[in-house]
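Please read through the structure below; I'll follow up with questions.
Heads up, one of the protein chains got dropped from this complex, but the rest are sitting where they should.
Note that the chains take the letters A and B in the order they are written out, and that residue 1 is the start of every chain.
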Amino acid sequence: MPNSPVATANHEAHDNPALLHHFASEQQQKDAASLGMWVFLATEIMFFGGMFCAYLVYRYWYFGDFGAGSQSLNVVLGGTNTAVLICSSLTVALAVRAAQLGKQTTVVVCLILTMLFGVVFLGIKGVEYHDKFVEHHVPGASFHFPGHIPSHPDIPINQQHAQIFFSLYFIMTGLHALHMIVGLGLFAVITYYAMRKRYGPHYCTPVEIAGLYWHFVDIIWIYLFPLLYLIDRHK
Amino acid sequence: MATAAVQPGERETYLNHQYGIKSWLLTVDHKRIALLYLMGITFFFFIGGFFALLIRLELLTPAGDLVQADTYNKLFTMHGQVMVFFFLIPAVPAVLGNFLIPIMIGAKDLAFPRINLLSWYLYMIGGVLMLYTIINGGVDTGWTFYTPLSTEFLNTHVITAGLAIFVAGFSSILTGLNFVVTTHRMRAPGMTWSRLPLFVWAHYATSIIQLLGTPVLAITLLLVVCERLFHLGIFNPALGGDPLLFQHLFWFYSHPAVYIMILPGMGIVSEIVCCFSRKRIFGYQAMALALLGIAVVGFLVWAHHMFVAGISLYAALIFSLLSYFVAVPSAIKVFNWTATMYNGSISYQTPMLYAFGFVGLFTIGGLTGLFLASLGIDVHVTDTYFVVAHFHYIMVGGMVMAYLGGMHFWWPKISGRMYPEGWGRLAALLVFVGFNLTFFPQFILGYMGMPRRYWDYSHSPEFQILNVLSTAGATILAVGYLLPMIYFLWSMRYGKPAPANPWNAAGLEWMVPSPPPTFNFDEEPVVTWEAYNYDEIKEEVPVAQ
Partner (left out) sequence: MSEHVSSLKLYIGIWLALLAGTLLTVIAAGIDLGPFNAVVALTIATIKATLVVLFFMHVKYAHEKLTKVVIISALFWLAILLALSMADYTTRLWS
């Protein structure tokens, strides 16, 4: 290869300021960003997966105590939260759609609604955590979970096994809430740029991939809800 | 601080593109990031090596007379954790992979250069946390953090060590993410999947493991930290938990992790063997599929680390059978490297010496893995020096040799200088001799029953002679590792300037100048040739100077 002049002068000038220099085309950049987010979500599936594995093992071993623990959770609040997240998934999908169609105001409105739903979810979660704290269901020195296994009045609840249920409850929902907070932060930034009309049919990748992340967080909750709140509810 | 540093008449390279510390710490150039990583992993290699030296010194005599028992526990723990998480896992991907993959596929950079820089910062933050742990007295759980010892019964720095590895793990995940997206999206026109160098295939397979396995380690360490902080019982049998659950989750990552460590080395060896045999790789498709096969099957075998831990016999049988399967793709690779060399025009430059070492030593290490996969033998030799020898044959005899071979092979490209060939060969020889002297006696020791992680073997003084041989080997090995450090640094100032293609090798990286310009290519290359087209390259490897 012969000596070349300074390389910076040689690659094409890109008209779109959003196009980064190392990509050959906007489509390549978009496809890379999209694949990147999907691969990241795959890693998140494995991240939560480890906890689902722990949950599966202990539910198998301590089904009765898990049932008791589950019954002490508030289905109304949990179910409401599920609906809240589903609504937020709708609004973020609508935000992406609005960006694709160039409707700037709709984008901002939908993003703000998404964030509002997210905050409502976290608020309800806070209420639930508070209830658990007050009832002494938080694992630790003051843990106290009297009662018996559902449908077995002769078998008292094993305190250790119940604590494992609540440990998993707090860690799984806590990690989920942490992911939601990160998502809210992401959307705050994106809403800021949306208000400056940065997104449109020519460039809506950040909205799309943030949306993917948010939908994933919703899907985790779609599984957490029945697994944590609905064990043995008929007893 | 960003000065246009290229002097008139001087060619722009990624090294002189800008000067100043900010231009390095805020770089998004994959080649500069590779060098940043090189500094980090070299530093941790010597830290881990220092711990190893202390271990070998202690084991010179049967009595525990150099350090206290608790200190010895810390030494082997820190040796393992530093070497695995801060050297072996990042070394090849973050240094050679980062540097070479974009050039090998004809791209200007990785898909996500800023995430690449973030990866490095995460690695360094993890490294600082690990240094903090070491300075404050270290951890003594064994690198495997088994519970409930780590969660309940120790008052050493388990939490900071766990967090250090947690953070470094995300560095690993992001590197894998970058490589996968880059390989899918950034290949130059004509660079089809079947024309990719096996080095790229190897890193693709490695990245799959990094992406799917590391998150499980991350959550497991998080659970250990929570358990320690809040006195939970998830892994504590006294509180209703199962210590084996920890081991399942830990090994689900840590077994594939060993493939994260070895697959990039296999990629390096393919490149070197082809160049120094002047031949196409034998069975390109089989080699690529074998890499993927190792990555996939590697996820199905983890409980062979738990045969005597208390898992069910039936599960043990399943995992034993699956562990035999994982040897098949590895064996295919060894056969194909050998077939590549057969009837080739072989030259014995330093990279090729390391490649020879790899093929032989990896084979021994791999075969001894089959011994361990057998339930009956494993009951006898598990947690003895047989296991220690087995994994060091693969990690040190395999991976570190491949890493050194790769560093020598691509040093001219990275630095623009030739290393001194005579010293290179001497160092390779010392490494080979030192390595075998260190670790072969350990197979025998393990079979004789010497347990691992024991600081004192006074009730079996017959072990001493082999331990002395092992320590002697370790000192030779240390010299072998120090030499390249010295002459690589020397070459940066006094080495002969390197041409673009000092080895007359095939591959896009040899078609750009040494060192490459910042954006790698002036024009996007269009690839019309197959990989390893040595039949079209008439020149031999130039004679060593």
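The rule we apply is simple: a contact is a pair of C-beta atoms (placed from the backbone, for glycine too) under 8 Å apart; a residue touches a chain by one contact, two chains touch by 3 or more.
Only a predicted model underlies this, so the values are computations on that prediction, with no experimental measurement involved.
The hidden chain makes contact, of the residues A:G50, A:G118, A:P139 or A:G183, with A:G50. Of B:L15, B:M83 or B:L212, it is B:L212 that touches the chain left out of the display. Although one chain is not drawn, its touching partners on chain A can still be listed: residues 30-31, 34-35, 38-39, 41-43, 45-46, 49-50, 52-53, 56-57, 60-61, 75, 79, 82-83, 86-87, 89-90, 92-94, 97, 100-101, 205, 208-209, 211-212, 215, 218-219, 222-223, 225-227, 230-235. Residue-level contact of chain B with the missing chain is found at 184, 212, 216, 244-245, 248, 252, 299-300, 302-303, 311-315, 318-319.
Please note the rule applied: only the chains that are shown with their structure count from here on.
Taking each chain's centre as the mean of its C-alpha atoms, chain A lies 34 Å from chain B. Only residues 6, 11-12, 107-113, 115, 173, 177, 180-181, 184-186, 211-216, 218-220, 222-223, 226, 230-234, 239-242, 245, 248-249, 252, 500, 511-513, 517-519, 522-524 of chain B touch chain A when the two sit together in their complex. Remark: chain A residues 1, 3-8, 10-11, 21-22, 24, 28, 31-32, 35-36, 39-40, 42-44, 46-51, 53-54, 57-58, 61-62, 139-141, 158, 160-161, 163-164, 167-168, 171, 175 touch chain B in the complex.
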